[in-house]
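Of the protein chains in this complex, one is absent; all others appear in place.
Moving on to chain A:
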Amino acid sequence: MATKQMKGLNSFIMDLRNSRDVEQENKRINLEINNIQSKFKHHYASNEVSTNTNSNGKDDISLSGYQKKKYICKLIYIYLLGYSEATNFGVREPLNLVASTVYSEKQTGYLALSILFKRSPTSSLKEHLNDLMDVMNGSLLRDLQSNNEDFNCLALHFISSNFNIDNERIDTEGSSKIHIVDDQDDNARQWLELTDLVFSFATSPIVAKHTRKKAVLALHVLFKLYPGVIISNSNWVPRILSLLEENEDLGLLTSSIPLIEFITTSISAKYAKSTMSSIARYLHRLLIEDACPKEYYYYSVPAPWLLVKLLSLVESLFLLVDEKTGNTVLTLTDLDSTTIGNLRSVISRSIQNSSQPVKGLPKKNSNSSILFQAVSLVIFLNASNEAVKGAVNALIYLLDSHETNTRYLSLDALIKLIGRGSISDVGNVFFTNEFNILIPKLFHLLSRDKDVSIKRKTLDLLYTLCNGSNYINIINGILEFYPHCEYSLKGEVAIKVAVLSEKYATESTWYVTTMLNLISQGTSAAASTSTNSHGSSTQIGNEVWERIVQIIVNNEELQAQSCKKIISLCNKSSGSNAVSENIIKVGGFVLGEYGHLIVNEKSDGDDDYSAESQFQILFSGYFRSSLSTRAMLLTSFLKFFEKYQDEPFIPDIIDLFEISTQSIDLEIQTRGFEYLKLCTADNSKELLSVVTRQFPVFEKKVSPLMSRIGNVERIVGRNRSSSFVNPHTIQQQKSAKSPSVTPPPASGLTVPPLNAPFKGVGQHRSVSTLSLPVTEEIDEDESNDDELVESRNQKTFEGEEDPFHDGVKEKVILSPNWYHGYHRMLQYDAGIFYENQFVKILYRIIKANSNIQYKFTIINNAAKTAGTNLTGFTILDLESSASKTDPNYLIQLGNQPEQTIADKTTFDVNIKIRNIVENDESPIITLSFNSGGSFNQLKLKFPVCFLRTLTSTNQIELEDFKKRWLQIGEQLPGPQGECISRTLTNYRCNSSNVVRLLARLGFNVVYSTPDNTEAGILVMGAGILHSQKSNYGVLVTIRSTDDVGKEFEIIVRCTGGGISEVINSSLREVLEGKF
């Protein structure tokens, strides 16, 4: 290896390691940097003098490649030690090395550039990348065009590891929406040139697999930078997707997945379906058929990285949302049964694998990671309750694992599984058993586990599990744990409890008790003598007590009750257990505001509700509280002063105000001074009563808590557990949940449900006396979510630029010679659909009223000529041109063809005719395959037209025909019922030709003129057209208008309005052929 020979570098590193202290190290580094600087300077000076000296020159001053390499390595080492500023040397030297033809020098050069070329703090990402492009463009092009494959690799590698941008992160830099590179940029050409080159590397079958791997990843990086390239070169897409079919090399496949994911999810959702089938097939092969090359087993698990990547790609495909319609792009019904079967068996196998005890950490980890990935798919596959149960049980089993990581991730997966489905709904009794096992287990984890991360996850899971029937159990369990929980976790616990209580509480007393219990367990007031006004609120955020206050203010029924509760709490916690400061805060507010409501009441217990006692509670708390609390209490005392003019504690209040005027805290001083004036000045009574007027109902729409929980949820949301949770399921969940939590009217509650604000369901709003319309808030929240989703999509779809969305109506370029097959299929029930040198496609049409089945058989033509198999045969797309909303027909792929075709394979397409199909709605099928190294794509149209649903009538007589003909004329006069057209055929027909044609199409020929008569041709037929909605009778008359049998008049009458025109034009096309 190179560094072994670099003695200078080694001794430099040794020196540094032997340094006694930082100072010595600094000195040594500075020395070395000076040395390098002067060496480089001399080198250039000498180079300029004698331009002939090449870099390998033996000249003393001029540096050899080896020396340069050594110095650069030293710089890298210095950089690694953290002296990043010292290594700002510019790029001349490394560039010089890159230009070298010696591999190791070139390699060091690239390495140095990728490490030492730093982004200046002032430049934007775009500027930085453009700078880098300016510097590197020449070298990269040269090395990419080089014949040396190792040089190609170095350049590709440099591209992929230095031009990378993080899609998510661009947003935060404010430069979102704008791509780093777009067509208007000056250097767009440079990027394009680079991308072109890399693309050719990635897709060329003659380039070594190893290089292609790097190229594919580099291509991904470039597309992310400059999506314009792939959007304008949409013909690249099938080419890239065909990488999925190159399944002999797992390494190449592994590196292709990110690119394929990027294309299918961000550029064109069109291929989602075909990609899905390929992936499912592949997963099946790897996991079930065990068809994994030996060297890709990782501790006897088949290619875990590839498996997990494929699984997560499946997940993202299911999560794709169409930007325009807001529907998911891919639903289960779109997929064929083979694909679904494959996916299901893969999931059940992964669950099975992970449930077995295995030895060795790597194997265990790999199995579990596959499980976690697979479990997240369960919900999309419409799994039965049993299957979900299996997954839940497998995860619960893993909760007992000794491995901390496994426990952590099982929790995570459970959150995801439960959050996505409607598993935790009250109505869903199917999982009662599991929950009964799970919840105690979680409490156990919460109190016993040593790792705070696990506890946090457990908390999240409990939060997710909570529903209208188990909330008391869960909240009490968490509260029990609360006093013992880690300091860092307290705030989170408090917020979760607060939100859950508010969300599910149906009884006001329970709510107030729970919440006051919660905050009374916060830091005791005595413990925080800190002057920092926020000192004690770190554990429980201010939001929590503020929220309680808001709710009390807005609910009259709660006011007296909470006063009592606070007094009892404060009395209980006398002595060493000092009152929590949060309670003092709430108390200060609530007693000041509503204390008078209970002054004359008698307590059931020992508590004294008198004004004196209320005052003493707050007064004793005053000196133990932080400054902000004191300021609050001053206001409370002012209210006391106003309410109870004659009580003995009034002088105390005045004294306190007086003392406060001396306070060094500005807020307290101000309040003290103002309040003192209010109490003592003459004629201030009126002003005082204005100042202390009862608090108005809160109308602020945003609950402070929600913003906090929002954060929590977003934090939770960012991780796998719910980040990609399908918004639809959430909505379903919400609507499913809300009715169940509605308290029964018999509960005798005077307070309208406290949960109303969190439900976001309009019906509650009208009855709610809570004038805190958090309802709006949650709506906003939802819309935020939607926005999030949308922005995600926007990022992915780039609306206008995406050619595929509007593209449907554009002219699709079909493979040459497609029309022969199309025309054949218009009239014949079997035949050749398409043929070229590689394939022959046969078809057979099986009609059953409104259902039409097309059976395609693919025959490998190359087998005869070249003896090669067709590989990677895929149906990339099967696109109906019918309108998406209420389509006239439905199209579905029955089964998938085999991928590798030695001889032949078959697949079916099923059509359901729902309504009258227009003639321009025929579907287009896109096929791709490899034959002997060449990539081929076919785009073929096949006819789905109403005429094909025709079946013959019972034998009817000419008389009958005439009668019905007239009937239609009466009922649907004019163009509604009748359509007449003229046509010119390519060849001469006689009467029996026409008869055969009509019979072929399914008509019952009622009358025909004999052949070879001078009178011309007249043929009449009748038939029945089928759609799912209804059947129609159709009558047709074809009459020749010339002597040779080339010109015809077609008259169609039909019992359904407007159909005759459709049928007429189909007939015309059959007769003419648009060759």
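Keep this in mind: contacts are C-beta pairs under 8 Å (C-beta built on N, C-alpha and C of every residue); 3 or more make two chains touch, one makes a residue touch a chain; residues count from 1.
Assume contacts and distances are computed from a predicted model.
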Given that one chain of this complex has been left out, which of "AP complex subunit sigma", "E3 ubiquitin-protein ligase RNF25", "Translation initiation factor eIF2B subunit beta" or "Vacuolar protein sorting-associated protein 33B" is its protein name according to UniProt? "AP complex subunit sigma"
Can you say which of A:75, A:221 or A:678 touches the chain missing from this structure? A:221
Hidden-chain contact residue, picked from the options A:157, A:585 or A:1026: A:157
Of the listed residues A:368, A:520, A:625 or A:692, which contacts the missing chain in the full complex? A:368
Pick from A:105, A:543, A:581 or A:877: which residue touches the chain that isn't shown? A:105
Mind listing the chain A residues that contact the chain we can't see here? 1-5, 10, 13, 17, 56, 65-66, 73, 76-77, 80-82, 84, 102-105, 107-108, 111, 118-121, 125, 128-129, 150, 157, 160-162, 164-166, 168-169, 210, 213-214, 217-218, 220-221, 250-251, 254-255, 257-258, 293, 295-296, 298, 303-306, 308-309, 312, 362, 365-366, 368-369, 372-373, 404-409, 450-454, 715, 718-720, 723-724
